[in-house]
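A single protein chain has been omitted; all remaining protein chains appear in their positions.
As written, the chain order gives the labels A, B and C, with residue 1 at the start of each chain.
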Amino acid sequence: MNRFGTRFSVTTFGESHGQAIGCVVDGVPAGLEIDESYIQNELDKRKPGTTKFATQRKESDKVQILSGVFNGVSTGAPIALAIFNENQKSNDYENIKSLFRPAHADFTYFKKYGIRDYRGGGRSSARETAARVAAGAIAKKLLEKFGIKVKSGIFAIGGVEALDVDFEYAPISEIFALDKTKEEAQKEAVLRAKEAGDSVGGCVFVKISNAPFGLGEPLYDKLDAALGGALMGINGVKAVEIGEGVNASKLRGSQNNDQMDEKGFLSNHAGGILGGISTGMDIDLKIHFKPTPSIFIEQQTQNEQNESVKFSLKGRHDPCIAIRGSVVANAMASLVIADMLLLNAACTLENLKKIYSKQ
Amino acid sequence: MNRFGTRFSVTTFGESHGQAIGCVVDGVPAGLEIDESYIQNELDKRKPGTTKFATQRKESDKVQILSGVFNGVSTGAPIALAIFNENQKSNDYENIKSLFRPAHADFTYFKKYGIRDYRGGGRSSARETAARVAAGAIAKKLLEKFGIKVKSGIFAIGGVEALDVDFEYAPISEIFALDKTKEEAQKEAVLRAKEAGDSVGGCVFVKISNAPFGLGEPLYDKLDAALGGALMGINGVKAVEIGEGVNASKLRGSQNNDQMDEKGFLSNHAGGILGGISTGMDIDLKIHFKPTPSIFIEQQTQNEQNESVKFSLKGRHDPCIAIRGSVVANAMASLVIADMLLLNAACTLENLKKIYSKQ
Amino acid sequence: MNRFGTRFSVTTFGESHGQAIGCVVDGVPAGLEIDESYIQNELDKRKPGTTKFATQRKESDKVQILSGVFNGVSTGAPIALAIFNENQKSNDYENIKSLFRPAHADFTYFKKYGIRDYRGGGRSSARETAARVAAGAIAKKLLEKFGIKVKSGIFAIGGVEALDVDFEYAPISEIFALDKTKEEAQKEAVLRAKEAGDSVGGCVFVKISNAPFGLGEPLYDKLDAALGGALMGINGVKAVEIGEGVNASKLRGSQNNDQMDEKGFLSNHAGGILGGISTGMDIDLKIHFKPTPSIFIEQQTQNEQNESVKFSLKGRHDPCIAIRGSVVANAMASLVIADMLLLNAACTLENLKKIYSKQ
Partner (left out) sequence: MNRFGTRFSVTTFGESHGQAIGCVVDGVPAGLEIDESYIQNELDKRKPGTTKFATQRKESDKVQILSGVFNGVSTGAPIALAIFNENQKSNDYENIKSLFRPAHADFTYFKKYGIRDYRGGGRSSARETAARVAAGAIAKKLLEKFGIKVKSGIFAIGGVEALDVDFEYAPISEIFALDKTKEEAQKEAVLRAKEAGDSVGGCVFVKISNAPFGLGEPLYDKLDAALGGALMGINGVKAVEIGEGVNASKLRGSQNNDQMDEKGFLSNHAGGILGGISTGMDIDLKIHFKPTPSIFIEQQTQNEQNESVKFSLKGRHDPCIAIRGSVVANAMASLVIADMLLLNAACTLENLKKIYSKQ
């Protein structure tokens, strides 16, 4: 249940204010160069505290490789990664320890398990996504070997949508904006919400380029099903679209079908996936994040004794989780593609012959 | 890969024009009354050939229970269901056997496997969804025992959206319309497309009522991730929304958060899921289907020899797959909930004590 | 739970006296020639009613391929196999329907599920092993492509052990005897037991030759663990040995270690597996079957009302399940090796490059 993926799999652990968070990445093919600095670099992209558009909380998030890498190369053994927590201010949570913050998982964890780690949301905290990003870094390293690129950025914030997308611009934008001409309006949407003690939702665009065709294992590990599940499982995601997405439901077949000529597809409404298998075209995904549930405006809720209570949150919170969510979505998409790359390897007798012929 | 679910699992098999399609449903708790007529009844909902809004192809789709039921009751053994195919007109496919129909899986199956069953799409045919519906019927039977209802219907066709939804009306509408006042306009959208030799997309709404809280296994079998993956994996689905869905990305936290009083939630923007676990409120899902890829208008495509060719489809096809898709989405959602019901059973020591105390 | 294997997987279904038994074989690489006669041939090896050393029950056991094969070749889709039951004499079981036959699964199924299909043991019947053998035939077909041979035969019956083993002789022996010089004594052990209304245990030897090195996924899908689990799960198996087996616990390291020279191993005490990975040497397995629990001597047991009762079995039963068990063990070993062949394919970056370089 805390494991993701079939062949390239990740098992994560850790709570927001526990001793450490981390993961075990299993199934990494032997022979891949892996070093901590590369993983750290990915982690730093989601690190809070660097701009006014993210929480001011300081987390150094230093990753350690505990196993599975020998002389800088993966050995085929499981790779354990750990990030030890620092300066957890558990006291911040004393005033909310017995009440359920609206739109958080406090209520559901308590009802399911009969016990909850109230400190910063415990296991349900978005802090856990650091483990996903660390694991995703290893997946990206593998994909690079095959020329596959996974890019992401902010498509919209509070309804302010990009008109055009530029994945080269996103990495240098403070909010990972994909459209420079909309960046200011998007930033303003964040800051206006923040000033009001409120938060705002946003939409992330992930593009996977140069994926080989054949990825996706029909019928129940289809590529779109796997991506859909992986992305919908990120904290705060409420909708996932592939290719034309929601719009496909409004079109006619003659508009939505991607015709072909001798060179290949003439359009990409499908978003790179047909029948759950990659077509070789770009895989285009839109991921919609709800606004951060943590807001400073007074709210009404229930406590563990079923009483109605009013309260105001304290502390430091992201005004728009979609921004850092862009890094997490990128990692999850990378993990799915890496898994599919491995799963597809044995799908034909022809492939097996390539591997076993030499012995 | 052709298996869905963890504890309440379904393994499906079969091609459009093969000998049979079917499934093995594993993990069904012993002691559940199951009879063929109940399963047949669910299957009949997706049966083609009954209205002008669906394909005129005749498939009697008679299901047989091959195992796992003794004296009308499940025994805990796997339940195999088979639907033998009749009157497969493979000849219909002679003219397209070496070309890739646009927006179909012909191209990707051929590239992945190096071979494809071109008759009606083979494994990638929507015909396989009959197996899902049959399995879903068993799941629904289990859910009924706990008062859980899974309802579905057409929310929109070609952009014509319901203003209000009435899940009691859908079963008596020829197109499973949820809004009687929009039904005519939605039917017209289908018929206009059909007359033009074209097809049209649509949106299905699934509502799960009376689910207990606690369903969903964080962090990688979250209820929303499981539903998202299951629904995105249905043929032709390009987007899935939960609760506010896409709209959540446009809202502020103060608008989207569901506050509570002593009786419970005051709203349900979350769509019944927080932190990947059911809240006890209705679980609301929107599933967006692309238009049927099979259209009669001439199209351009590639053949297996990489040549550009023009062609026109023949035969009988659904003008709007969302309509029958509504039954399939219902089945998939039912399977997810049944699985989660079983998975959740062992999540606390308290629960285990209820089971093992008597022995 | 009714699924075996990870990548080359089999889901079985069916009861002794139900409508059909069968399986869905998933993960078969596309491009493998498969025909019913080949599968039938394997099935016929375990068919009862042909000699006085097996039950005289007649089961024609005709297998049908329901899916996954097109023009005689696997397509990558799941392959469903069904064997419809004939002439089930359920009446034979009226006298035992409410009592628990000693050493059968009657008691445990009833206690676990609260219901049981008493007709011939229902799901727990050895008849289910026909589905394993059918699936194993496909696995063997795959292994043949890589020169891997899985051979089996009777090593001992009732303590009468082979002194030498000849896997070429076994197929032509009525009892699959591996040692022609011991065959008569082994046959006599069976017949003496049979004449006394009793049964006798036996030991099967399985040898896997020409397996490539590298098979086995440490640490929890080790080749020996997978084989051990698969073989111990066959009806009536009470012990599994690999290489030196039980004897290894009596040896010293200097006796048991397999030394090497420049050409390879100088001995094979390990039975072809080190660290859970194949060494390239023969994989040697001994599987110990208990005597058939069905005997004609009067026995004492409990009934469903917890009363002590005496009874005598009627009908036709194998006097020694190890004989037909030899075919089943062969199939299970083949399935494990096929699965490992697929799993190993993606274990190094080097292997992945062989597959994805061409695209």
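In this text, a contact is a pair of C-beta atoms (placed from the backbone, for glycine too) under 8 Å apart; a residue touches a chain by one contact, two chains touch by 3 or more.
Predicted model only: the values in this text are computed from it and were never measured.
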If you put the missing chain back into the full complex, which of the shown chains would it touch?
-> A, B, C
Would you mind spotting which of C:Val73, C:Val165, C:Ala185 or C:Ala225 touches the chain that isn't drawn?
-> C:Ala225
Just the residue numbers, please: which parts of chain C touch the chain that's not shown?
-> 1-4, 12, 100, 102-105, 107-109, 111-114, 123-124, 128, 156, 158-159, 193, 196, 198-203, 213-214, 216-222, 224-233, 235, 237-246, 248-262, 264, 266, 269-271, 273-280, 288-295, 297, 299-302, 306-308, 322, 343-344, 347-348, 350
Please identify, in ascending order, the residues of chain A that touch the omitted chain?
-> 1-3, 9, 11-15, 18-22, 24, 26-27, 30-31, 64-68, 70, 73, 75-80, 82, 109, 112-117, 122-123
Note that chain B touches the chain not displayed via residues 7, 27, 29-32, 76-77, 142, 145-146, 212-213, 218, 341-343, 345-356, 359
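We adopt the following convention: only the chains that are shown with their structure count from here on.
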C-alpha-based rotation, chain A on chain B, 0 to 180 degrees, nearest 5 = 180
Separation of mean Cα positions, chain C and chain A [Å, integer] = 44
Averaging C-alpha coordinates per chain, one finds the centres of chain A and chain B separated by a number of Å equal to 26
In whole angstrom, the CA-centroid distance of chain B from chain C equals 37
Residue numbers in chain C touching 2 or more other chains?
-> 27, 30-31, 76
